[in-house]
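Only a single protein chain was left out; the remaining protein chains are all shown in position.
Entry: chain A
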Amino acid sequence: MDRDESENGREDMLIDGQKQGNVSVPREFNVNYLKLYYAKLFPYADMFKWMSYGNDGKHPACDQSYFGRREFSFTLENDIYLRYQSFNNVLQLENSIKEKCPFKIDIGPVYSVDPAKKNAYAQSGDNVFTPVERELIFDIDITDYDDVRYCCSGADVCLECWPLMTVAIKVIDTALRDDFGFNHILWVYSGRRGVHCWVCDGKARRLTNEQRAAVADYFRVYKGNENSSKKVSLTGPALHPFLVRSYSEVLERFFETKLLPSQNIFSTEDRYEKILEMIPDKTATSELRGKWQTKKGSKEDINVVRWEQLKNTLQSGKYKAQGLRRCVEEIVFSFTYPRLDMEVSRHMNHLLKAPFCVHPKTGHVCVPIDPNHCDEFDPTAVPTLLQLFEELNIGGTRAEDDNEWDRTSLGQPISFFRSSFLQPLLKSCKEEMESSYKAKLQQSKSPLSW
């Protein structure tokens, strides 16, 4: 289950309760809107097409059981949690969602057998019931950045701290494409405080747990120890090309031009002390502290000034030999490098919230994010249930047609989903199917010709 609602669910409610006083249900979300959303707007056909990966066609290589072996799980209004739901076709999926009106839909792996019948198989002995395919997924959550943002904390997000997510998308997306060679990548707003990533290439879906863990570890620079002041440790005389690229193309510029002034990370003693703790040299830190304790009036942003001083000090000839130069990079990485929830990516059977769900606390629809224009994505402007409800009503009594969403603000996200993700994906699924079918035919023919 993805952490977004499970582990922190209770905390969420507390935060909301405090914020919104007596109003227990946010205005943007209620069951009736959700019912209407599932009745008129949820893109069942697209989800089915996606999750079928071409197996819903007529090609002889299609695996007709494929979609039916996928686990869905529903969280209902009263927190009832239904796992191992499965559907043989789009109609079953649609009917079930409409009937149960889940507050959250999670997507699990494709199993070796129909997950709904898992108990029957469990009795038959050995591990017949096992995950066989699963998108490579990533979950990045702004709550994991609480020590580097001063504008918000917990589940709250604003336009000052959201760019941390944007940076994460850029770094991870580039590496997934350029390093790992993946092409079919879907980024989705999690509806409140983070982003999800679905890597859907055939090769990605068939990775073993060990291989998934390897990819996740490739991305890891955090030691993850609460008790150490140094969260990032970049050892060795040089950085790996992936880190070099992330640093020079994304992190450094973001840190210096955006994060530094917007989060005021050097503005008070508390804050700059946290940074000084990352420098393992007493002389250097006391030199800097000396400069910063007496405030000099300057027109320039104090954060920018102090950062320049820190860089100059550490990179000056004095400390160069002691390897303090790497400290500058470590500080930038600490503040900006993507913080992934490793466990989500490591295992095939981790569930992740489906795109186009609606977050019950915010009413936001989990819409796709275009990684090429992720700077323009504004989480506060994502369509909400209330907004969609009103847009549908304004449309009034127009004849029903398939494209209800075209007259709502869901039209753009859905057409983006189709044109830049779904269509290229299905095209390559078809090609892959064709070529593996040919190879198989070839194989089965060859013994005959001998």
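One rule holds in what follows: a contact is a pair of C-beta atoms (placed from the backbone, for glycine too) under 8 Å apart; a residue touches a chain by one contact, two chains touch by 3 or more; residues count from 1.
Basically, contacts and distances are computed from a predicted model.
Participant: Between "DNA primase large subunit", "Acyl-CoA dehydrogenase 6", "E2 ubiquitin-conjugating enzyme" or "RING-type domain-containing protein", which matches the UniProt record of the unshown chain?
Facilitator: Of the names offered in "DNA primase large subunit", "Acyl-CoA dehydrogenase 6", "E2 ubiquitin-conjugating enzyme" or "RING-type domain-containing protein", the absent chain's UniProt record gives "DNA primase large subunit".
Participant: Which one touches the absent chain: A:91, A:244, A:381 or A:439?
Facilitator: A:244
Participant: Please identify which residue in A:46, A:63, A:156 or A:179 touches the non-displayed chain.
Facilitator: A:179
Participant: Which one touches the absent chain: A:203, A:318 or A:418?
Facilitator: A:203
Participant: Looking beyond the chains shown, say which of A:215, A:344 or A:425 touches the absent one.
Facilitator: Of the listed residues, the one touching the omitted chain is A:215.
Participant: On chain A, where is the contact patch with the chain that was removed from view?
Facilitator: Residues 126-127, 178-182, 203, 207-208, 210-211, 213-215, 217-218, 227, 236-244 of chain A touch the chain absent from view.
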